[in-house]
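A single protein chain has been omitted from the complex, and every remaining protein chain is retained in its original position.
Note that the chains take the letters A, B and C in the order they are written out, and that residue 1 is the start of every chain.
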Amino acid sequence: MDWLTTVDHKKIGILYMIAGLFFFLIGGLEAIVIRVQLMKPMNDVVSGDTFNELITMHGTTMIFLAAMPLLFALMNAVIPLQIGARDVAFPFLNSLGFWTFFFGGVLLNLSWFANAVPDAGWTSYVPLAGPTFNSGHGVDYYVIGLQIAGIGTLLGGINFMATIINMRAPGLSFMRLPMFTWTIFITSALIVFAFPVLTVGLVALMFDRLFEANFFETGNGGSSVLWEHIFWVFGHPEVYILILPAFGVISEVVSTFSRKRLFGYSSMVFATVLIAFLGFMVWAHHMFTTGLGPVANGLFSIATMLIAVPTGVKIFNWLFTLWGGSIRFTTASLFAIGFIPTFVMGGVTGVMLASAPADFQYHDSYFVVAHFHYVIVGGLIFGIFSGLHYWWPKMFGRMLNEGIGKITFWTFFTGFHLTFFVQHFLGLLGMPRRVFTYLPNQGFDTMNMISTFGAFFMGIGTIAFLLNIFITWSKPRNAAADAWEDGRSLEWTIPSPPPEYNFKQTPLVRGYDAWWKEKMEGKTAMTPAEPVGPIHMPSPSILPLYMSIGLFIAGYGFMYDNLFVGGAGLLITFSGMFLRSVFDDHGFHIEPEDQDKGVHA
Amino acid sequence: MSAHDHAEGQLPHQPETATMEGRNKILGFWIFLGAETVLFGTLFSAFLALRHNVMDGPHASELFELPMVFAATMILLTSSLTSVFAVQALHSHKKQAMVGWLIVTILLGLCFLGLEIYEFKNYVHEGHGFTTSAFSSSFYTLVGFHGAHVAFGVLWIGLLIAQIYKKGLTVVTAPKIYVSAIYWHFIDVVWVFIFTVVYLMGKVG
Amino acid sequence: MMNRWHAMKRLLPLMAGLMLILSACGRKDLSTLNPQGPVAETQYNLMKLSIGIMALVVVVVFAICIYVLIKFRRRKGDKTIPKQVEGNHTLEIIWTVIPLVLLLILGVPTIQHVFGLAKDYTNDKNAIQVKVTAHQYWWEFEYTDYGITTAQELIVPTGKKVEFQLASADVKHAFWIPAIGGKMDNNPGVNNRMYLEFPNEGVFRGKCAELCGPSHALMDFKAKAVSPASFDRWIAAMKAPAVMPADKEIADTFTAQCLSCHAVGEKGEKTAPNLTGVGGRQTIAGILYNDETPIEDNLRKWINNPQDVKSGAMMPSAADNGLTPEQIDGIAKYLAEYKLNYEQ
């Protein structure tokens, strides 16, 4: 019950993690089925229809329901601690954000049981996804599920921007923020400015599908290219929403485990901002073959290539953080170190794709599939694994087992390269993507077999990670506050796991790498910025769950043309808003004498 | 946080930023408006891309009746002024005056909505229905989104007025009023662009 | 340090060799790494250039990475604190400027070819004009200057520019002949255009490269480049009166059941693939190869139940068409023998 009403960012982080891992398993299972189907030519494990459903759900689930929530998990678990805050700016909205994401995801995945699964790809290009050529309810699940989940994401973005701007501890100026906090700040900004575009796109598609509007109905003056623009104006920033937090994790982990200050901190910050900025001006590189004409293609080619420069700055800064350091190989640092070359391989194929005339060959071939799995799995998923291993003791008070952790890394890492390296060549040899099968004798057979084989390795790696969690769960909660001993930022100054109120006294920050600085000066604790006193906490609330259930019901109602149910669902949500507005939350106080009770419980 | 006990005279002169919660709320709301800017921007883009595709329906220049839209614009502009007066009253802690201005604001908002609904009815009558063409769909979606924002604003400010009566002007209620006023201005700004891009440019052709 | 570079020197040719082996494989009629026309050639050159630049970047990063990992690992029990370096301006400038230069090297030809490949031959008298209409799972090729239409197998003369108008009859598709040149989308509502050139005779594999429904994977076609003389003969043969089944009953069934959608010669409709000379094509339905299975078997299989071959195909099954096994055999035999004699 506690978990349903919590507004504590640490618990919400854990909820995000559980939900994210759950959806990662579902998405991974879908990937396995995809790979099994493609193992040999003219295979018939699944039909063409089912295959299209699988890739659509795989892409959508992985990106929106696995990767983003796992990032939100890290963000919730870490950001308030890194900035010396007791909570996020809007604890209530934080909880609401989680529950809307969760119910959106559940709605999307219920499509499997309703036997109406979205099947137009995660990009849902119209008219294939429009009412004329897709009359079942499949794409409705996509549209409405993502819409509801998207509300949660947007709330999260607003919340973390406000938190990082307003809730920093005294002395923690922007240019002293840990790198992870910086990347989350920029990511949140990207969310805030990119998600509304998706919202509008989904609304338009929903209107087309449910109310016979004509945004994308070419027969009535609509434009299918408009959808592509809208989707990618959102979609490209989305990929940086995914990768920037991973960049942040890598910065923290690399610096901690080499015992060195992050090399070129200010250029790292600048590069992050620049990547985000450029990220909004390159969307049409997904549309080189749409026929926008040479001027657009040329402009977008060059703009896209430019992103390589700030990204390169980051890569070399990491390498030079390691240079001269004292590198310790834990699972977390292995994933971070594995990330660097792997991501570079994915990044450089991105630059190859950015050359429009050559992209006429690569586009919609397996070369693209290879590119984006290199940056997403080899980048983002490695980053998430790294972050989870790194902050696990902080989140749960227990260390993960290093031996199993190394098995996880090596199986996942080798499996990954086996799966996706050969896909570059499949693409170059002429294999289009999104094909449910291929004819024999085209030179695709061996490489597809290798690729499938590798996917199983990744599965084993994932299972090892799960085992690690279960095995260490029964161990005592004895992780030290500074669990890796070389911690540099504020989260390592408080117990693992932290008490409900995080900081008994708000710390005073005196420089970059606040905790490291104190340690180097021989201190064993931060200087407090306030006396011990009662701590104000927000009250838990069931309303976020209640409101999200309302949206869930409303989604179903509209999808099946039942305006009554739809209206009832909206009424539930609005009544929740009403109650929230009318009854002030006065919260409660934890008095100093109670502050040590229940710590480390 | 004993906000309720504050006598009005003891309120800080800008009660909306007196507490951390209040400052967070205002900042968060501004960020939200950044998102809303993009939301309406996308709707505008879609409209701009599709506005000439009228199929069998009437063209914008035949359809729109500018004088009525002009009147609606004036009403919304005035409501923006009254809402800024409400905020001024808030700053000088004049509860009654503030509530008065808020009521005027929502009344003007209701007039605006009334005109809009009347206008839509006329258009449908002239064969410009939601499903007629890409132009009509994007028109109703853009203008309707704005209308929904106005309607939401009316309900919201209405609810706040009730809260002011019940709870008085405190450091808890003040940020809400302030934020709703910013929201109201934002809607007004969006309308300026709808008036320009949809109606005036539609008339020009 | 020195012997690490030695290791690198040994690695480089190895990697280059790997590249070569990989680029050597791949079918000549399919692989983008084995270009068979100037458009694909241009693109291939750009690909090679970019692969070169990228290989350089990757090698540098790998080298630094491996060096650092070996050199700076923490020994057991090492408690020393390394020097805390803030940054280094010279280095930072180096790794900003060098990538910029590399991008410039890639960017210039990119822009050049973006415009080069966009050249428009629509009004060129010497170019062949083909309107490509993509349908759910089949391709229609209309030769606008000659007033003829064919399907699934595009016939073009060598040595001429071919200008394509790309249209779609339903959802989005993309027209791609990897060995000849890159793809371009067939958008519903608005037409695209692009040109290709076929210097060598041969049959090249074409694919649909945009998800278009359950049988997207099976939406293959062939592009056959023939000598200009053969091409002219083909045009003439296409314009010749249709050859109908000799057997009267089969002819009637064919007219009633098949020509309500398909066409042969001047007869029939345009909503399904044109069948003129279908017996001479390399495949049935784009994917049933006649050199692997006898063409009659392929035709029978297809006519019997198209859904078995391409799920979601619009053509009704034999049962729905009310065809008896004898009629199927008759039609299959007739179509198998319907060849246009234009290659000599």
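Here is the rule we go by: a residue touches a chain if its C-beta (ideal position, glycine included) is under 8 Å from a C-beta of that chain, and two chains touch if they have at least 3 such contacts.
Throughout what follows, contacts and distances are computed from a predicted model.
A single chain of the complex does not appear, and UniProt lists its protein name as "Cytochrome C oxidase subunit IV family protein", one of "Cytochrome C oxidase subunit IV family protein", "Na+/H+ antiporter subunit G", "NADH-quinone oxidoreductase subunit M" or "Dipeptide ABC transporter ATP-binding protein".
Though it is not drawn, the left-out chain touches A, B in the full complex. Of the candidate positions B:F120, B:Y140, B:W156 or B:F186, contact with the hidden chain is made by B:F186.
Here the missing chain is touched by one residue of A:N166, A:T472 or A:Q505, and it is A:N166.
Residue positions on chain B in contact with the hidden chain: 12-14, 17-18, 23, 27, 30-31, 33-38, 40-42, 44-46, 48-49, 66, 70, 73-74, 77-78, 80-81, 83-85, 88, 91-92, 182, 185-186, 188-189, 192-193, 195-197, 200-201, 203-205, in rising order.
In the full complex, chain A touches the hidden chain at residues 165-166, 168, 189, 192-193, 197, 223, 225-226, 229, 233, 280-281, 284, 291-293, 296.
As a working rule, only the chains that are shown with their structure count from here on.
The central chain of the assembly on a C-alpha centroid basis is A.
Rounded to a whole number, the gap between the C-alpha centres of chain A and chain B is 34 angstrom.
Inter-chain spacing, taken between the CA centroids of chain B and chain C, is 52 Å. Once the centre of each chain is set as its mean CA position, chain A and chain C turn out to be 35 Å apart. Within chain A, residues 222-223 each touch two or more of the remaining chains.
With touch defined as above, chain C holds no residue shared between interfaces to two or more other chains.
Residue ranges on chain C touching chain A, taken from their complex, read 22, 25-27, 30-33, 40, 42-44, 46-47, 50-51, 53-54, 57-58, 61-62, 64-65, 68-69, 72-74, 78, 80-88, 91-92, 95-96, 99-100, 103, 106-107, 110-111, 113-118, 166, 170-172, 174, 176, 178-179, 181-185, 187-190, 192-193, 205, 207-218, 220, 287, 311-312.
Within the complex formed with chain B, the chain A residues making contact are 89-90, 93, 154, 157-159, 161-162, 165-167, 192-197, 199-201, 203-204, 207-208, 211-215, 217, 220-223, 226, 229-230, 233, 536, 578, 581-582, 584, 586-587. Touching chain C in their complex are the following residues of chain A: 47-49, 51-52, 119-121, 125, 127-128, 133, 218, 222-225, 258-261, 263-267, 289-291, 293-294, 297-298, 301-302, 305-306, 308-309, 312-313, 315-317, 319-320, 322-329, 337, 340-341, 344-345, 348-349, 351-352, 355-361, 363-365, 425, 428-430, 432, 434-439, 442-443, 520.
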